[in-house]
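What you see is the complex with one protein chain gone and the rest in place.
Letters A and B name the chains as they come in the text, with residue numbers starting at 1 for each one.
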Amino acid sequence: MFGYILQRLLAAIPVMGFVALFVFLLLRLTPGDPAAIIAGDTATPEQLEAIRDSLGLNDPFFVQFFNWIGQLLQGDFGTSILSGKPVIELIQARMEPTISLALTTIILSVVIAVPLGVIAAWKHGTLIDRFVMLLSVVGFSVPVFVIGYLMISLFSMQLNWFPVQGFRPIGDGLGPFLQRIALPTFTLTLLYIALIARITRTSMLEILGDDYIRTARAKGLPESRVLMRHALRNCSVPIITVIGIGFALIISGVVVTESVFNLPGLGRLTVDAVLARDYPVIQAVILLASLIYVVINLLIDIAYVLLDPRIRYS
Amino acid sequence: MTGQTTTVAPRETISPFAKVRDIVLSSPIVMVATALLAIIVLAAIFAPWIVPHDPVRLTPSVRLKPPNEEYWLGTDAFGRDLFSRIITGGRISLVIGVGAAIAAVAAGLLLGLLAGYIRWMDALLMRMVDGLMAIPNVLLAIAIVSLWGASLWTVLFAITIPEVPRVVRLVRSVVLSAREEPYVEAAIAAGSSTWLIMRRHLVPNTVAPLIIQGTYICASAILTEAILSFLGAGINPETPSWGNIMAEGRIYFQINPGIVLWPGLVVSVAILSINLLGDAVRDALDPRMAQRGIDR
């Protein structure tokens, strides 16, 4: 068991290494002078030289890479070109709305999607099943921002239930927080519901065909017990796996949703950075998002130990 | 004794055409999806000949008009005809969708075969794939476009790259399970070369899943293109695309929501139709996969 956990931990390191290498290569492989790209069109030759120096562009490739990794490990993500502040400060200031939105979305999605998937699989082939399937295809197909604008036009402009935009931290009270996070959460959650409901349904269908389900029925257990105790427990591994993988999807969705609802989070920071070509910020956000993704998936790998005795005792 | 088992089922063949027909006719929903998709695709292909107005000509006198007899869906902030722009905008989306699907499948097939068949490549490639999958696709695409400039090729590249890892994983898993099959071992025992085994016994197994995955990638690429344009990291706004029509309409949303919602509707219908077709193809080609749910 500890071997397994250690093995997962060690496996996460090369993954992060490759992420860093991608991000690094992206800038270095850019056609033209990276310094010019970073500095923008109006830079003077002296500014360019200064940037080249600070990026170490005059060093050999691998020296550059490892110096850069060294800086990252010390928490130095560079300086924003747009604001001149350290990137890490900018990110810290924008964390809360993003984390709030991601958490509310995941919680709401799981609460809705897992029962939907279970019912769809149990009532396989019926209208309920088809409805859940259709809902999940729609969830995959309609762009997040289209849903966002539909929500705004319905709930904010027509019904006036929620404010159109903005964010209040949870520290200001649960009421104002929920009132403003509600629409972005509903917007983002559809995609995630689609993902989780679908995987729940397919794994349930597969498991309901397994021999031990037949055994449970042969024991004369009520159907609710068969579904919950025997089928759903065995489904938990694929479900939490897809929650982990779907986290990358959530981050992409958060960027868009924040933009639609004008939430001052990391997504907005990124979009503003893109428009200003503030590459150090983009780079730091990618690294951070990937790190969170890797850590979450690592935690999920470790959670398998609790969920599956076959891993626990190997 | 050996003469007993001579009754053999007759040879049967199904033409690819009949197969496509069966898939399309498999359910009313798929028929509707196919019809809608056909309309959108044909309109996009023939856009230059059928648009009622020039999609890029600025007519300041008719800014932000509501739908009327001349401008069916109204006009945008520059007085351009929204209907014509939506029809024309489909061209970019479809090129990106099809292009990304082909490119991602080709790259994924090659890398997946290498990973599935050559052991030392496997460890390296799979770590790379894990790394790429850890980067949220929209962030990666934004970064590429913001660095390399917003040409069609850059956008296509930026959208294709994040799709490749899943294809690699799919091909690899198909290859890994197929190479355990006794018929592959029989081919090894018959002295067949690695190349022949791949071409004859392994690659054909990947065709059905790749067609299905390709359809999903097509849908997902159109979606990502719309998001990129919407965030201002897409194709140059002079060329209309569904995403940048909506991006330009954002600030006028409270005045004329149609500028965002009409292209939004079209892009949603297009992606939905492609996904529904993908599901129908999957159900037809591989009933087992329909049970399992392909990785999408």
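Throughout what follows, contacts are C-beta pairs under 8 Å (C-beta built on N, C-alpha and C of every residue); 3 or more make two chains touch, one makes a residue touch a chain.
The criterion applied here is as follows: contacts and distances are computed from a predicted model.
When the listed names "ABC transporter ATP-binding protein", "Isoquinoline 1-oxidoreductase", "Peptide deformylase-like" or "TonB-dependent receptor" are checked against UniProt, the chain not shown comes out as "ABC transporter ATP-binding protein".
In the full complex, the hidden chain is touched by chain A at residues 3, 6-7, 10, 210-212, 214-222, 225, 229-230, 233-234, 307-310, 313.
Where chain B meets the missing chain, the touching residues are 1-6, 8-12, 181-193, 196, 200-201, 204-205.
Quick note on the criterion: only the chains that are shown with their structure count from here on.
Note on chain placement: the centre of chain A and the centre of chain B lie 22 Å apart, centres being C-alpha means. Listing the residues of chain B that touch chain A in their complex gives 29, 127-128, 130-140, 142-148, 219, 223, 226-227, 230-233, 246, 253-254, 257, 260-261, 264-265, 267-268, 271-272, 275-276, 279, 291-293, 296.
Every residue of chain A that touches chain B in the complex is listed here, in rising order: 14-19, 21-23, 26-27, 30-31, 37, 134, 137-138, 140-146, 149-150, 152-153, 157, 198-199, 201-203, 205-206, 245, 248-249, 251-252, 255-256, 259, 270-271, 273-275, 277, 279, 282-283, 285-286, 289-290, 293-294, 297.
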